[in-house]
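A protein chain is absent from this complex, but the other protein chains hold their places.
Chain naming follows the written order as A and B, and within any one chain the residues start at number 1.
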Amino acid sequence: MKTTLSSSLPVPAGAVTARPSRLRHWRAALLLAPLFVMLLLFCLAPMGWVVAHSIQGDEGLTLEHFREVLGSPFYLQAFDNSLRISLYSSVVGLLITLVGAASLRRVENRLKNLVVAFINMTSNLSGVPLAFAFIIIVGTNGALTLLFRQWGWLDDFHLYSRSGLILLYTYFQLPLGLLLLYPALDALDDHWQEAAALLGANHWAYWRHVGLPVLAPALLGTFILLLANAIGAYATAFALTSGNFNLVTVRIASLVSGNVYLEPNLAAALSVLLVALLALVAVVNQWLLKRSYHAR
Amino acid sequence: MYYVEISGLSKRYGTTTVFEDIQLGLKKGEFVTLLGPSGCGKSTLLRCLAGLTEADQGQIRVDGQDITHLAPQKRGIGMVFQHYALFPNMTVAENIAFGLKMLKCPAEEMARRVAEVIRQVELSNKEHHYPHELSGGQRQRVALARALVVEPRILLLDEPLSALDARIRRSLREEIRDIQSRLGLTTVFVTHDQEEALTLSDRIFVMNQGRIVQEGSAETIYTQPATEFVARFMGSYNLLAPTEAKQLLGLDLKGHLAIRPESIQLSEPGRSYPAHFAPVAAIIRQHQLLGNIIRYHVEAQGTTLLIDHLNRSADDLLPTGTQIAVLIDRQQMREVH
Partner (left out) sequence: MRADRYHHLVVTLLILLLALPIVATLLYSLTQRWEASILPEGFTLAWYWQLWQDARFLTAFGHSLLVCVGTLLLSTVIIIPAAFVVFYRFPWLDRWMNIIILLPFAMPPVVASVGLLQVFAGGPLPLVGTPWILVGCYFTIALPFMYRALANSLLALNVRDLMDAAYLLGASTPRAFLSVILPNLRKGLMASLFLSFSFLLGEFVFANLLVGSRYETLQVYLYNMHNASGHFTSAVVMSYFLFTLVLTWFATRLGRQD
């Protein structure tokens, strides 16, 4: 092993040069070992197992599991649901986040810091507690549901449905989106808007020609993180519907921990497809990022 | 009748007054400078003129039209910012074309006008570069071109040179003046650098603490500072307190006595001198070499005076400790308050 920095820096006399350098490097590398062992055990090993067993049949390698998933309307519906809910909640979340973060930059500092702290706080409310909070408010016997029904506002909204999940997902996207996007908005120089105004651009023209293009990489990056976050989410939906709503993550979990029958290899195939989907999203993101404005 | 007329303009933020009761007139085609230390209100005044900040009181008229409450988009004012404010997602050509695009200028005419102004600011080979690929000086030229291409009625320059290094600053400043006089553009320039103000301006408004303290040509401002503040701000003026003036020159003054360092001459003790000079015995304490000028710090009866002496040859240099006679030109002294 070779360190580029240490060879270029003058090494002081004394303890440093006393021992042979190769030995010191091995001793130092030993301190990194536990970290890599832990990663190997709890990240790479399961990852490898999933990949290996997704193509593992009763006798030898097979694509049977993938064929089963892709030929099943039930699993395709799970993908359809997962994608739709993630996409809608990410788009709505991003829009609310953008408008909110843009305004947050414009209020006085004291309020700003307070709100940022508050957003940090709400980011803790996710998963099971979030689902329960929503059940209380807009569940079948939720306070708002009963109230709205009484007033005749609400007829067909159902929390345990797709629109209910979109609402819930959007909610847990908000803190994440705000925390990611808010610092990114500092990339906008206020003088740009002034310069644009003096050149005849109104608010919209400024955002269309300058603000949004400049923010495009940050918006894309945030969107992709929200999307990935939503696609991989499990706890919220599971807690809300007790695993009765057909999502990819719910399917995977039920194949390895359900009470009826376990099919870990099929779960592995579903997992590989899910991760492939996330990878595809990341690749598309990279491609769009390259096409967006490339200053700095 | 002025082309641009500002009357009774005031601006406050809470309890702090930014500027108060500003009266200011610009003739058409004039190059005017607002000069003052940072925080004197000059930049805010410029922003009010541009419509980026709303004034609390007073009126701004351009060509007889009241524009006090007009949106910046409709004022026909071009502005160059200190840190350029170029749109980072657009190339040089796109940045410059932006204003024309907002005016819905036809493509052909737009291309012609953009090319024309790019030639004027000498950026012909940089059209397709992005701002981050340009040097500071080049960026500021793009900013200038972007403001000029829409043919504004007034050009505002907000410390456009202060982010650049000294050499570029000097050449760009000449270029700005050159383009301005060629186009006959009414221009307001804001700076805290008195040298810049003196070399560029037709007229200078010196500002301090939200008020205009002196107005006049560069010549006047430099040689006849109206107040102690202006004298101090314009550079290395010797300012003698009333007691010092009494002690050294026997003058009974209420205000300070302002003497420019180059209006003091060095002489040998006992030599004769013209009648309008006042002689003072002094001793050389220190000298600094400022290129073509030697600046002596001399001490006369406990008062330190700065004297600028043309640096003709190395033999001229007077060593520290030399006893000399200092001759102060009575016609060049000014009492300031």
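One rule holds for everything that comes next: a residue touches a chain if its C-beta (ideal position, glycine included) is under 8 Å from a C-beta of that chain, and two chains touch if they have at least 3 such contacts.
The shown structure was predicted, so the numbers you read here are calculated from the model rather than taken from an experiment.
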- Query: What shown chains does the left-out chain touch?
  - Reply: A
- Note on the structure: Contacting the left-out chain: of A:196, A:224 or A:268, that is A:268
- Of A:81, A:126 or A:285, the residue touching the omitted chain is A:126
- Message: Which parts of chain A face the unshown chain closely enough to count as touching?
- Response: 1, 3-6, 9, 12, 14-16, 24-25, 28-29, 31-32, 34-35, 38-39, 41-50, 53, 96, 99-100, 103-104, 106-107, 111, 115, 117-122, 124-130, 132-137, 141, 143-144, 146-147, 149-150, 171, 174-175, 178, 231-235, 238-239, 242, 249, 252-253, 255-257, 264, 267-268, 271, 274-275, 278
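Everything below uses one rule, namely that only the chains that are shown with their structure count from here on.
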- Approximate Å spacing (C-alpha centroids) for the pair chain A, chain B: 54
- Okay, in this complex, where on chain B does chain A touch? 50-52, 71-73, 75, 77-79, 81, 83, 85-90, 98-99, 101-103, 130-132, 143, 146-147, 150
- Item | chain A residues touching chain B - in the complex, by the definition given at the top | 189, 191-192, 194-202, 205, 209-210, 213-214, 293-296
